[in-house]
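In this view, the complex is presented without one of its protein chains, the others remaining in place.
Letters A, B and C name the chains as they come in the text, with residue numbers starting at 1 for each one.
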Amino acid sequence: MHGINCIGVLTSGGDAPGMNAAIRAVTRTALYNGFEVRAIYHGFKGLVEGEIVPFRSENVSNIIQLGGTILKTARSQAFMTYEGRCRAYDNMQKEGIDALVVIGGDGSLAGAREFAAEFDLPIVGLPGTIDNDLSGTDTTIGYDTALNTIVQAVDKIRDTAMSHERLFFIEVMGRNAGFLALNGAIATGAEAAIIPEIATEVDQLGELIRSGFNHHKNSSIVLVAESEVTGGAMGLADRVRKEYPEYDVRVTILGHVQRGGSPTAADRILATRMGEAAITALTEGQRNVMVGIQNDQLVYVPFSKAIRDDKPINRNLLQTIKMLSI
Amino acid sequence: MHGINCIGVLTSGGDAPGMNAAIRAVTRTALYNGFEVRAIYHGFKGLVEGEIVPFRSENVSNIIQLGGTILKTARSQAFMTYEGRCRAYDNMQKEGIDALVVIGGDGSLAGAREFAAEFDLPIVGLPGTIDNDLSGTDTTIGYDTALNTIVQAVDKIRDTAMSHERLFFIEVMGRNAGFLALNGAIATGAEAAIIPEIATEVDQLGELIRSGFNHHKNSSIVLVAESEVTGGAMGLADRVRKEYPEYDVRVTILGHVQRGGSPTAADRILATRMGEAAITALTEGQRNVMVGIQNDQLVYVPFSKAIRDDKPINRNLLQTIKMLSI
Amino acid sequence: MHGINCIGVLTSGGDAPGMNAAIRAVTRTALYNGFEVRAIYHGFKGLVEGEIVPFRSENVSNIIQLGGTILKTARSQAFMTYEGRCRAYDNMQKEGIDALVVIGGDGSLAGAREFAAEFDLPIVGLPGTIDNDLSGTDTTIGYDTALNTIVQAVDKIRDTAMSHERLFFIEVMGRNAGFLALNGAIATGAEAAIIPEIATEVDQLGELIRSGFNHHKNSSIVLVAESEVTGGAMGLADRVRKEYPEYDVRVTILGHVQRGGSPTAADRILATRMGEAAITALTEGQRNVMVGIQNDQLVYVPFSKAIRDDKPINRNLLQTIKMLSI
Partner (left out) sequence: MHGINCIGVLTSGGDAPGMNAAIRAVTRTALYNGFEVRAIYHGFKGLVEGEIVPFRSENVSNIIQLGGTILKTARSQAFMTYEGRCRAYDNMQKEGIDALVVIGGDGSLAGAREFAAEFDLPIVGLPGTIDNDLSGTDTTIGYDTALNTIVQAVDKIRDTAMSHERLFFIEVMGRNAGFLALNGAIATGAEAAIIPEIATEVDQLGELIRSGFNHHKNSSIVLVAESEVTGGAMGLADRVRKEYPEYDVRVTILGHVQRGGSPTAADRILATRMGEAAITALTEGQRNVMVGIQNDQLVYVPFSKAIRDDKPINRNLLQTIKMLSI
């Protein structure tokens, strides 16, 4: 088995629902296959500082349904430096950790990639991010839950009394990726999604206003991806107040609620299958790959490809939104 | 029966979960007791403009579980004027409406009071507001649902990775009333609630900081009532950044999600009992009263008392929060 | 302080949502007031067998939102015997536990009462049961959550396609008490509640059928308290099939889902206030009382009164259900 006896697992970056299901699957699959398991708290920071504890099956009992991550995450300045990474490597040596499973988003996988290269370590990544912005995988752990959280929040907002001609901008996460805004808009029957992917091509707000979106004389709901290029909900509202003062505009920023909550069935299943696949990957001698899912098949994606910022959205959905808001 | 043959029902002001359950109970209790029912859409605005339709039992089928109000609400400038109220009265005459049930908050009940006095009309109010700021009633329709919505949102925020020494301000509704902030803080295990009732007596933020709230080295969550006197979450965050720059402060404003959602069991039961009581009140010749609940008994509260701005919060709970955040 | 230095806390009997919030409040209030705390696992069984661990503030971190009880519960044959209770007492002595807080239903409080009398121990009880069948308190920890769980389940059942003349019996918990069935029926707009309190007085099923409940030609939903005297949902369905074969009858038994789930805001607040009051009670020299809530005031209720099986339901609600199902 390529000399691997003991596997470390950590979560890193912004947390995502389903990370606990992944930790559970990694731990138990490893134990079932005869490996030892070390849990590293607070991500790479904990690796640098030595927050490492042995994990048995009981440590991951009854966590599959919990939001957040029992291993916590943190940003680490130290791990950004070569000295920090040396300390991290030393801690791995000291604890006898031969391989790592890193659960996180693009920043975390980029860090993992560098660390793996520098110290010739077998590292497998799992895509844990609500933004769904990792390439080589159809979806990421946490995305489905965040989408449902958004949908439930927008449903509540739509419940409330709808005066004439109000324009609600609801800001959702996704700094460089419009998946949550676009699919959230489809799922809530919103009038539009304003997303970063086309922000430089089209004046999305202008188009929306010109399309006469509010001919129903009801409130209109627009989902906006938090992003510098879209302007965010606040930026758009400011622009409406200036350019189209006839609209009564309201802003809701969903914020941190989108990262939390008990994971959905789909996220738990995805996280479980990916967690198992991470151990299989290490057993097969894979390294420096992220486990992805494509057409319901688990695949290995080189880190370099996974973190490339080019995952395409389905542009047809923009037309669907438009057609269905008649 | 004091000459009442036909009862109108409307919802007014900010909507609240449970209003539909109240509309259903008013309608069916009235029909069961031999009255005719007219539903008025868009609140007093609809009364002025004549948006009035007869309601049968089927009109309120399968609505008990819905958030918002099927009758919609609106603000009406016209109803603020004597001319507008004359038109409203004329519409009632034209439709044969002898009495009104008005479901809404303090502004709505104040409007109802004036209208009733001016035209000598039997009007009964139901306390429909998430803020719980009506006097003479232990609780209001929508408050329990809003409180649960807040609790679920804060649970999600607490799920997310907790770095050291972050201070989350979560703003909840309640312009002049701290019920949601105070009880929301108890229910979520928050470190503090910052409420308008004591804003002029105490420097609540200063006390919180000085108490060394974050000795756990975990993120701290503080619920803040949206209010000019508290400063709101944004105002407090600004102050922290200026006065206590060592804290990493974050803001979430829950906003309109708090008004929506399927009503809780308690709100449905309250709304149903109060809706039934509104018809009983009219049958008994009551007028110009709000139905309230005190110690699980339905009572009649004069409008003048209900809208008096003096409902006390339970100050002991502030001490409870402090004690339990050790 | 009457010689109390160390307080033990346990949960017993069927578990109820909010028990964790109570454990947290008991633990932290005790610590805040200078007591030591011992947590006893698996209820009286753990007391007999010595499953006792010291609790600090961290032991109850982040549990307020969890269903079930972190201390587990169990039935104990041994504690039913004098020898078993002697062992329990010895364990208390050994651990230095001077007083107990027992969270549970009527069986648990009856056990606590006997134990307290036999060994002259200060014991305070908290009403933890979804059935709401303890006297001297308006409501019990877990009841509001169970009621909401029922309401959400019935909402889902009502969603499904409604053929003509189907009769759904939905069985809910409450062996000797119809609170869940009665208030669940009000909150879901059900056609009837069949409850034990009036089972010997009235042929509830016969009345329902004779009232021509299904003149809407839609499915009818009836909530049935699990009970020998009502016959339960299965018993009623059998009777319908025999006596009224023209009806298409369906049964759903909600079962164990009613005990679980994250507690509602109301249950968390109730549990928190009661947990705090339990320590206050011990501090004030109270013993052999259950903490209750009456008209939003915390009160002490002698065990003998709390477990008396005479808590009245609000019979007016039966008429409300009938009137609103027109």
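Everything that follows uses one rule, which is that a contact is a pair of C-beta atoms (placed from the backbone, for glycine too) under 8 Å apart; a residue touches a chain by one contact, two chains touch by 3 or more.
Keep in mind that this is a model prediction, so the values were computed, not measured.
The absent chain, not drawn in this view, touches the displayed chains A, C throughout the complex.
Residue A:Gly184 is the one among A:Gly46, A:Gly142 or A:Gly184 that touches the chain not shown. The chain that is not drawn here is touched, among residues A:Ser57, A:Gln93 or A:Ser211, by A:Ser57.
Residue-wise, the contact with the chain that is not shown comes from A:Arg273, picked out of A:Arg87, A:Arg166, A:Arg239 or A:Arg273. Contact between chain C and the absent chain runs through residues 14-15, 17, 66-69, 72-75, 149, 153, 155-163, 168, 250-253, 255-261. Seen across the whole complex, the unshown chain contacts chain A at 24-25, 28-29, 31-32, 57, 61-62, 64-65, 138, 144, 147-148, 150-151, 155, 158, 183-184, 186-189, 216, 262, 264-266, 268-269, 272-273, 276, 294-296, 314, 317, 320, 323-324, 326.
The working rule: only the chains that are shown with their structure count from here on.
Counting only chains that touch, the fewest steps needed to get from chain A to chain C is 2.
In terms of the distance between Cα centroids, chain C is separated most widely from A. Centroids built from CA atoms put chain C at 40 Å from chain A. Averaged Cα coordinates give chain B a centre that lies 29 Å from the centre of chain C.
Inter-chain spacing, taken between the CA centroids of chain A and chain B, is 36 Å. In chain A, no residue touches two or more other chains.
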